[in-house]
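Pasting a structure here, questions to come.
Of the protein chains in this complex, all but one are displayed in their positions.
Labels run A, B and C following the written order; every chain starts at residue 1.
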Amino acid sequence: MNPVDPSTKVKVAIIGASGYSGEELVKLLLLHPHVQLTVLTSRQYDGRSLGEIFPRFASLPGACDLRFEAPDTPSILQRAEVAFLALPHGVAAEFAEPLVAGGCQVIDLSADFRIRDPKVYREFYGSEHPAPQLLSQAVYGLPEWRREAIRSAQLIASPGCYPTSILLPTLPLIRDGLIQPATLVANSLSGVSGAGRKADIPFLFVECNESVRPYGVTFHRHLSEIEQEISLAAQTPTVIQFTPHLIPVNRGILTTMSVAPSKQAEGPTGIDQIEACLRQAYEGEPFVRLLGPEALPDTKHVVGTNHIEIAWRMDPRTGRLMLMSAEDNLLKGAGGQAIQSMNILRGLPETAGLLL
Amino acid sequence: MNPVDPSTKVKVAIIGASGYSGEELVKLLLLHPHVQLTVLTSRQYDGRSLGEIFPRFASLPGACDLRFEAPDTPSILQRAEVAFLALPHGVAAEFAEPLVAGGCQVIDLSADFRIRDPKVYREFYGSEHPAPQLLSQAVYGLPEWRREAIRSAQLIASPGCYPTSILLPTLPLIRDGLIQPATLVANSLSGVSGAGRKADIPFLFVECNESVRPYGVTFHRHLSEIEQEISLAAQTPTVIQFTPHLIPVNRGILTTMSVAPSKQAEGPTGIDQIEACLRQAYEGEPFVRLLGPEALPDTKHVVGTNHIEIAWRMDPRTGRLMLMSAEDNLLKGAGGQAIQSMNILRGLPETAGLLL
Amino acid sequence: MNPVDPSTKVKVAIIGASGYSGEELVKLLLLHPHVQLTVLTSRQYDGRSLGEIFPRFASLPGACDLRFEAPDTPSILQRAEVAFLALPHGVAAEFAEPLVAGGCQVIDLSADFRIRDPKVYREFYGSEHPAPQLLSQAVYGLPEWRREAIRSAQLIASPGCYPTSILLPTLPLIRDGLIQPATLVANSLSGVSGAGRKADIPFLFVECNESVRPYGVTFHRHLSEIEQEISLAAQTPTVIQFTPHLIPVNRGILTTMSVAPSKQAEGPTGIDQIEACLRQAYEGEPFVRLLGPEALPDTKHVVGTNHIEIAWRMDPRTGRLMLMSAEDNLLKGAGGQAIQSMNILRGLPETAGLLL
Partner (left out) sequence: MNPVDPSTKVKVAIIGASGYSGEELVKLLLLHPHVQLTVLTSRQYDGRSLGEIFPRFASLPGACDLRFEAPDTPSILQRAEVAFLALPHGVAAEFAEPLVAGGCQVIDLSADFRIRDPKVYREFYGSEHPAPQLLSQAVYGLPEWRREAIRSAQLIASPGCYPTSILLPTLPLIRDGLIQPATLVANSLSGVSGAGRKADIPFLFVECNESVRPYGVTFHRHLSEIEQEISLAAQTPTVIQFTPHLIPVNRGILTTMSVAPSKQAEGPTGIDQIEACLRQAYEGEPFVRLLGPEALPDTKHVVGTNHIEIAWRMDPRTGRLMLMSAEDNLLKGAGGQAIQSMNILRGLPETAGLLL
């Protein structure tokens, strides 16, 4: 809550501000003490005022003069130092290229720069990568794991919602050799905002309410980045079992994982090693809440915040480890995490604008 | 829709008719063409009319004269040939004993007679079994697997909601040696009616709505019957990984399972063996809907019916088999399945009163 | 539950079976003991099996051979005696004309034949009436008020969901001069299925969940039929205040009305006159549940049934009468009521197929 000299505020653009992630970014950035939101693009809403489209933000500071505009790179480069891309994959890369070339720092919420290998991108996204020459400089923006790289990045690929919920609980344990990642079975339950604001019958209220369903069984695009990051931590190519489900809530992802401990972590003291590893990995992390032995995650404890809750249990009967996490798919799983990266990148307090 | 001579109708009692399962039984049995509902017990509602407590049933045929009464065994024995027990475990066994002794056929929806070994009962339910001498004659009433035994039973233990959703997809595959049951990881998502109609803070609307959470992690009472039945089919003691979750719907259970195929079912033709096994096991079964390669289960397709939907996919990347099911926890997972057993027991058409 | 000779079953067509009302009709008519569903039309699903589109109906009796087909009048006339039209207004009339001309009995769930005066139709529906010559023979199919006319109708206009919820509580009181209809203020709260199965952003899960909103304020199309029927009962042209709202439930309409009693019904005995009038009007009616002095309507008591709940209270402070009703918008407010009319029309028991 230190005073902020307006002239030092970071000028920020949101490219593609009409979806659920874009809307969340608008709110967070309007409330961010160190940010001045200068550009909001949306072809659909070109020319309309912010308050007309999102009445709930109309009275936030800095909102009254904001209008949506069609995206125009030269104009964005003149008015923004940082651009958040809240666009579909494929489209995002097209915007990223000239913005990066023009010196803008780009934080992309799409999948376009998350995958290091363009062949994997093609396999999972079904088309050639639109800007492969940028892949080497992109940083996978999971702040708890790439803080240093983020600090000096010009292009940040903000992780997907499911990957964040899976990677944060598992990466420390994989790195320390405490679990066998190839035995991982992950089930994720996501709120409907994850499907975006698009007019599709399966996402109508009546089709989702009083319904639960798996989807993308045996193949979901997010597997590409999950397995990339797990393989890096395991130092060996690794595939995992991941099944997403749609549940009738607006926001929130709950992930439940079962995994075999490594030899080292078997036996009665295994759970202590697991706990010690997680506590050491996330000590002092402002947005990771490690639950003690009595609590289990619940999306209602994280929705509306940038926090992830993580819990762990050793099953004495099967000898397997259970890992569970809860996050807000639009915050820690999207816009909140992206702003956390921006704070690091710009040398701001990491929690600025994110204590909700 | 054949005509039913009223004098041939089965006289039925519901013991403990005030909870969600009991309420569902009331509705189903009032609409059942071969049943006359003669006794409804509830200490809480003693003396009150059915229509007063459940206005929606007030105009069903046979409802107008029904009143709740305090349970009295001699009176029940005089008026009912079949008694459904919709009572908490422990209490159910106390009622079952004199009813069985008096010649009544008993279909118990509690867990009291599901576990063959009283030591396992004590381990999972925390007290001595209240009527161990009855265990040997109780039949675990999963109609698709125990039809013959049900036909001549006097005491039927109707399976739990989670067990039904896990056992129906897996038992044929275990019996035929196509999967390795000890590698089974099952995640179940249940509607809130599974918690019963009791005034507890965690089940308030505001606590459940916009919330998803696992519970009973590494230990849930239903594990005892799941593992009993899986071990019988596998012909070897087997433990599995099972994690239930609470989701904000009234009714429905969605179960997603990952399991390693056996050697025999590995490789490119494994999925065909899986499919053939399931199709053979459930051919002609009126309440099992095997989904083809394009559909996945959705609770909204089974809620309000006695059906279970089952789907399967082989994951070409992990080599593991995914099994998924959807059922209505109060119907195929409770009262519907219990009535299916009654139909078998009484020589009625198995679908009588259950085509909803 | 009398036996039904298959050769005597009524052959029925559903024209436009892909929306929520159509889907409900499919279910009800498949389960109807006196009906054989012979034709299902849907341009969108032409050629696909019923089980493919609505898996939950796949195992109902008579469902296995049913396929959607593109509508073809001569073929429908050959195969069906009664046709239900579940089509948008305007389109329905185009189908009704040749079907009526061909001798088929038509029950139209759209608004096309509800309004007697084509000028009123144009005012509320924005276009010329497509078949004004049929208006004089159409019967407004509110069974409790037009039973005799329905018996001999060839064209039945089944009432709208909001009108049913407003007319049933008020018509007897207006007819008997106990209330002043011009003082009526009606607020209705409807589930989202009322908006139909169409891909519109405002009806996405995320837009409706955790949201409540009025719509159509001061002008809703259903006002035309509400006021037509109220004016007929009052024997004078009458306008009322009606405000619909969208609430996050799948099904159900709750209507709350405030109205001034007439001189005759003022004072301490007014409420007794109100009660006597309602009890007399609906005595023996199978689908009207008059609540006593202690209960209030709740949509959960009527959803899934063809019942309407009605309650009344005199406010001793304002001197006004409160009338409240609850119904399932897809049953008593649409398909259920339409089938109730068919039962009357065909001389079947009025509750046949409707005791759910």
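Here is the rule we go by: contacts are C-beta pairs under 8 Å (C-beta built on N, C-alpha and C of every residue); 3 or more make two chains touch, one makes a residue touch a chain.
As the structure is a prediction and not an experimental result, all values here were calculated from the model.
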What shown chains come into contact with the chain that's not displayed? A, B, C
Missing-chain contact, candidates C:Cys64, C:Ala101, C:Val212 or C:Ala276, resolves to C:Val212
Against the hidden chain, chain A presents residues 1-4, 31, 33, 55-56, 58-61, 210, 286-287, 289, 291, 295, 301-302, 304-305, 307, 309, 355-356
Across the whole complex, list the residues on chain B that are touched by the chain not included here. 20, 191-193, 197-201, 203-210, 248-250
Sites on chain C contacted by the missing partner chain, in the whole complex: 185, 187, 189, 207, 209-215, 217-218, 223, 239-241, 243, 245, 247-252, 254, 256, 258, 296-300, 303, 311, 313-318, 320, 322, 324, 326
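By our rule, only the chains that are shown with their structure count from here on.
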If you take the mean of the Cα atoms for each chain, which one ends up farthest from chain B? A
Using mean CA coordinates as chain centres, what's the chain A-chain B distance in Å? 40
Chain A and chain C, separation of their C-alpha mean positions in angstrom: 47
Need the CA-centroid distance for the pair chain B / chain C, whole Å please. 36
List, in ascending order, every residue of chain B touching at least 2 other chains. 210
